[in-house]
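Here it is, the structure, as structure tokens.
Yeah, one chain of the complex is gone here, protein chain that is, but the others are all in their spots.
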Amino acid sequence: MEPLNIAVVGLGRMGKRHVHTLLYRVPRARVVAVCTTDSNEIQWAKNNEEYEEFGIKVYDNYDDMLAHPGLQAVWISTSTDVHASQSLAAISKGIHTLCEKPLSTDIAEAQSVVDAANQNPSVKVMAGFSRRFDASYRDAGDKVFQQQSIGVPFMVRSNTCDLRDETGFFVRYAARNGGIFVDCAIHDIDLSLWYLNNPVPKACWAAGTLQHHPELKDLSDVDNAVGVVEFWGGKIAYFYCSRTQAHGHDVCTEITGTNGKLMVNVIPTQNNVVLADELGMRHEVQPEYWQRFEDAFALEANEFVEAIVKNKELPLKLETGITVMKIGQALQQALLTGEVTRFDEKGERLD
Amino acid sequence: MEPLNIAVVGLGRMGKRHVHTLLYRVPRARVVAVCTTDSNEIQWAKNNEEYEEFGIKVYDNYDDMLAHPGLQAVWISTSTDVHASQSLAAISKGIHTLCEKPLSTDIAEAQSVVDAANQNPSVKVMAGFSRRFDASYRDAGDKVFQQQSIGVPFMVRSNTCDLRDETGFFVRYAARNGGIFVDCAIHDIDLSLWYLNNPVPKACWAAGTLQHHPELKDLSDVDNAVGVVEFWGGKIAYFYCSRTQAHGHDVCTEITGTNGKLMVNVIPTQNNVVLADELGMRHEVQPEYWQRFEDAFALEANEFVEAIVKNKELPLKLETGITVMKIGQALQQALLTGEVTRFDEKGERLD
Amino acid sequence: MEPLNIAVVGLGRMGKRHVHTLLYRVPRARVVAVCTTDSNEIQWAKNNEEYEEFGIKVYDNYDDMLAHPGLQAVWISTSTDVHASQSLAAISKGIHTLCEKPLSTDIAEAQSVVDAANQNPSVKVMAGFSRRFDASYRDAGDKVFQQQSIGVPFMVRSNTCDLRDETGFFVRYAARNGGIFVDCAIHDIDLSLWYLNNPVPKACWAAGTLQHHPELKDLSDVDNAVGVVEFWGGKIAYFYCSRTQAHGHDVCTEITGTNGKLMVNVIPTQNNVVLADELGMRHEVQPEYWQRFEDAFALEANEFVEAIVKNKELPLKLETGITVMKIGQALQQALLTGEVTRFDEKGERLD
Partner (left out) sequence: MEPLNIAVVGLGRMGKRHVHTLLYRVPRARVVAVCTTDSNEIQWAKNNEEYEEFGIKVYDNYDDMLAHPGLQAVWISTSTDVHASQSLAAISKGIHTLCEKPLSTDIAEAQSVVDAANQNPSVKVMAGFSRRFDASYRDAGDKVFQQQSIGVPFMVRSNTCDLRDETGFFVRYAARNGGIFVDCAIHDIDLSLWYLNNPVPKACWAAGTLQHHPELKDLSDVDNAVGVVEFWGGKIAYFYCSRTQAHGHDVCTEITGTNGKLMVNVIPTQNNVVLADELGMRHEVQPEYWQRFEDAFALEANEFVEAIVKNKELPLKLETGITVMKIGQALQQALLTGEVTRFDEKGERLD
């Protein structure tokens, strides 16, 4: 059986990691091309011995890359503003598409990708909600739905708290990411929909603050925020997102049910090492979501590739992302206005 | 030096414990009397060998008890609706008063106790915010204010989650407790004021659900609720209160600052024992706040008694409780109305 | 009921704490006297306001103190070399005696105290194996024997690792303590006898090293040592004792049975606070056994006093200490000789 010919678009921090994942963890895929418009990244890729070793061609133009002979799939890891257009271009050429979340910060545009996917059922299109592939979150899902370890879940608390970034990378990237609840809380919102069994939002409120990045004020954004989502049917989710943690990437989720509670990663760790010295006992914390979710990305890529080469169903529905985005934007609006944003019983915004 | 003659009013679950604390942990106090109007409790106390051994007189009338020869202080541990009147009666007789929180669910009434205390400066009057005396919370306070371990604190998360009560005790008691945010979150609100250095509330919102106690609906209350308080100056606190935990009394607090985070009791434990067996590794959780805060109650009682016998300042200001109550009631109103409750920059409610 | 008149002998670090425990935690006892031959300690005690407040008389002569009017009990907290003689003197006067472990480093002398106690059944005599009164160790005991949570226990690992002492206190004290396995591991040996249900020793071996206190070489002692005890019947205990930990007082015990394992204090903590900052996540560790076992000492004192005033059986048998000492000395001999020390099936040393 021949491996799947795949290309990675975007060679930022995550694009490079996706190439690595495909090379080292996904035997049924062969990375044939990468593409970036950033001249530094082009240079870096052209000088990369490993890329040469594995025969990866470097493109500086997305359309050219789509025309790479024998290309069967793309992994889109560019900035959010081109996710939708690049997905649509790939789909229209019959190229299977794994697109980083979110499909777009504009819901209509995101919906256009969903529509295109529905119209091309032979093309596999998936949005990269990587936490859905994490072993611990899957175990929590099994415990909730198969083992019913906690009765009926009714409350989710979920955090995405990034290590403080002093390099300026995050702030440069912030202008195009849709705001803290759209960019940072999107996985937490997705997890709450999963564990609460696809509830319909009823009302949201949020509060935020600027602690390290006053320059975000011009973008109408904050660097730390808390948001609450009330769902129809007595379910609740609440989130804390932060860009300014001192200790590492701190991502945890708690799911409370009628008979118990599941805690995922409430005490984050770098590895299994604890150091005992004059300061007491301490462990290091993973610096980025990559260290926390590296295995999840590998599983995601393998399941995406297998769905194609073995013509199986994709593990995630593309539509889920639309609801996630609606909630993210409602929280962001609540943050900016200080008012409650409300939805009707079908989940349509009431304004 | 003669010990302080003190009486405990109310012989419910906590009243009995306060007697125990005074007998076993407070050498400068002598429990001379207890008082309750509940006939079962009167009977229980009259048959109690330990009370007989230590010479504790049992009263069924509060005024009679206040007239006990040589009585110098009372610890009021009755239901909230009589806290204020009992405190006022004691203060008017020059009897030092330690009153369980809250002074009242009615702010004007609570203020009347504060006023009476201010008018009788020789009488020591304190409200029992017991967590202020907990070794871990005090250590967190030292780390925040003395050691400045986390920079400037700007965010507090605090939970008070009770073990599910199948006995009906909690529901009977619920009718008079002022609602989940007033009864259950009051310590969390107090902690947020402490660690955020007495911030002024700006806006609150809350969402709740009924999972185990549908009978609370008639009381306009819920059994699980999440609330967010935004303070003026970019500070935020958020709370989760629950009456329905399966695993124990789960009370934790996190304080996030510009340079770090403090976590208090994020993994609650009964003791130092872990059992490893076919189910993995597990530890038990304290069933009630008594096990979590028994030492804090002892320190509270000792510091209250010492303030009297050595004529020192009380460790807590009575006024703090008024702000705590205002926020609790605002959260409770947000819970019931679904609307944001707002305050002006002086902390006065805008309605 | 009148409280028990008790005196504390020895006002070193622990003697002072025992006075505190009796004053603050043991309502049925009244500290009427203390005794020390150390002039600094005498001065300190005479200037102590609390001792004056509670009416504690300071003696510099043990016999004078034994003659204190109305004295009913003593708590002996002197150096090990006078434990036995002071106990015998008290017993001979009919004074109830709580003696710090060990009764003596000489087994014959220790046995003489056991014999005296047996000949004076109306006098309560107990050796202070304080860990037997610790809530976690008792819970472990319940789980082993009542709940049978781990099947049949066959293996105990137990550590007593002290924080490094730079003050010289420990080294001064080392000359009279009988060696690291007699002084430091004695509680661990006692715990192994408890949880393994009074097994009979068969063979011991030990290895040690000097890392911080080369001056111990002259005392034929070490500052870190590992020892193994094989018992008849296929049971094993092994111990690590250290005088040189950087992080605190690290005392843990694991009990392995045929169906599970109990872990007591495997991750030691100072309190419930965790600090997350640039170094990761850390907690402090209790600096001394006092912080770890303060509550155990209070329970020990209360149970000792209750056994007297209510004429109940003592919670611990005095004889247990003899076997503990035999094993401690056998390990110490193995440490010095490098040879295995062996016992016959009755637990008598084979040399």
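Lettered A, B and C in written order, each chain numbered from 1.
FYI, a contact is a pair of C-beta atoms (placed from the backbone, for glycine too) under 8 Å apart; a residue touches a chain by one contact, two chains touch by 3 or more.
Everything quoted here is computed from the prediction, not taken from an experiment.
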Problem set entry | Displayed chains contacting the withheld chain | A, B, C
For this session: For the chain that's not shown, point to the residue among B:V285, B:I322 or B:V340 touching it.
Result: B:V285
Exercise. Looking at A:I42, A:V152, A:V200 or A:L275, which makes contact with the chain not pictured?
Worked result: A:L275
Seminar exercise, completed: Filtering C:W75, C:Y137, C:F181 or C:Y238 for touch with the omitted chain leaves C:Y238
Seminar exercise, completed: Checked against the full complex, the residue among C:A135, C:V200, C:L219 or C:V266 that touches the missing chain is C:V266
For this session: Using the touch definition up top, pick the residue from C:I42, C:A135 or C:L210 that touches the left-out chain.
Result: C:L210
For this session: List the residues of subunit A that touch the chain left out of this view.
Result: 1, 23-27, 53-54, 135-136, 139-140, 143, 149-150, 259-266, 270-278, 281, 302
For this session: Provide the residue numbers of subunit C that touch the chain removed from this figure.
Result: 150, 154-155, 157, 203, 205-212, 224, 226, 228, 230, 234-236, 238, 240, 242, 244-247, 256, 258-261, 266-267, 338-340
Exercise. In the whole complex, what residues of subunit B lie against the chain that is missing from view?
Worked result: 245-248, 250, 267-270, 276-285
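Note that in this section only the chains that are shown with their structure count from here on.
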Problem set entry | Topology of the chain contact graph, where touching chains are joined (line, ring, star, complete, other) | complete
Exercise. Can we say the copies subunit A and subunit B touch using the same residue numbers, with more than half in common, or are the two sides different?
Worked result: same
For this session: Tell me the angle, as a multiple of 5 degrees, of the rotation that maps subunit B onto subunit C over the C-alpha atoms.
Result: 180
Seminar exercise, completed: subunit A to subunit C, mean C-alpha position gap in Å, rounds to 56
Seminar exercise, completed: Between the Cα centroids of subunit B and subunit C the separation in whole angstrom comes to 38
Exercise. How many angstrom lie between the CA centroids of subunit A and subunit B, rounded to a whole number?
Worked result: 42
Exercise. Taking each residue of subunit C in turn, which ones touch at least two of the other chains?
Worked result: 270, 276-278, 281
